[in-house]
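Of the protein chains in this complex, all but one are displayed in their positions.
As written, the chains take the letters A and B, and residue 1 is the first residue of each chain.
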């Protein structure tokens, strides 16, 4: 139940990030909603396809699409009246990344996959929607930026897995894992944190 | 049966649009056929994967791949001998968009999904092949253009759903829905119709 509400928050913030990414692309309202929807459902859909979970989460429960449309329309209305806060796009993306990374890891864990698969599945669920959004709106994918991105997701999943293995309450493990992702990602943007990068030519 | 032939026409025109998109990309003949194939089967494949319909439509029936190859080769031969009519690419894309949008909606409807899912599934089936084509051939996706695109698909699906709900013959509902998409899309290109767009910075 908790995970369900966190998933709904996840699609809402990713939908908002899709609208923010469409902002200077001259899309019409329905085009914006299509981009927001693809961003919001991309990661979870790939997760469900890879784990052969049918029906896909948003096919069997209309709440997701309703929340996505509501979030997209609210973001559009906001943007027509106010300038967006400076880092709105990056914050919305970081929140979506964190919620989907932990939710993808959680589902793979529940299906009793190995820790390696749990980490990969979580990372993929977290980054897929954002990569799709960036490719469709012709942006340089955030995952290609210098600051911690996949790393933040993987670190948070590791924290989540460690907490689950010592049998703390699920909500605490989920919360701490997600918070780790968001914090690492936003601090990395703010202070330019990054792992060693590959030597350039 | 009717839907089957309309699907074959859909893959043929999307294949032609894939060839037209490859035109100035210096692809060789087989490369062109690969791009045409991905464009033509992209939307329906994603539809079948999401609805867990196996085998995928073109895996169980070779007619699709034969029609796609024939359409691609015919388009290549035509282009080596004549200049393409001015808007050939946009017209082929509009026809593919319309046929796949209604066909995707039709399949979701037959599987008794809710209207919201039917609309989303139809829109996704219609736009996916074209987005894939534009990303692979490194073009700005048509869905990012200002003129009605996803909107045209969604409006046509709405017309189709309304007609189905009042029990007119399927062929009439399908035809009117498809025609709505093509007409809206082509008129939008011709006269620059668009919904309100998001305010630019």
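Quick note on the criterion: a residue touches a chain if its C-beta (ideal position, glycine included) is under 8 Å from a C-beta of that chain, and two chains touch if they have at least 3 such contacts.
Small disclaimer: the values here were computed from a predicted structure and weren't measured.
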Of B:59, B:110, B:140 or B:162, the residue in touch with the unshown chain: B:59
Contact with the hidden chain (one of B:17, B:45 or B:71): B:45
Sole residue of A:41, A:72, A:127 or A:161 that reaches the chain not shown, by the stated touch rule: A:127
Touch list for chain B against the chain that is not drawn: 19, 22-35, 37, 45, 49, 54-56, 58-59, 62, 65-66, 76, 79-80, 135-138
Residues in chain A touching the chain absent from view: 49-52, 113-114, 116-117, 120, 123, 127, 131, 135, 140-141, 143-146, 148-151, 154, 194-201
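Please note the rule applied: only the chains that are shown with their structure count from here on.
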Distance from the mean Cα position of chain B to that of chain A, given in whole angstrom: 29
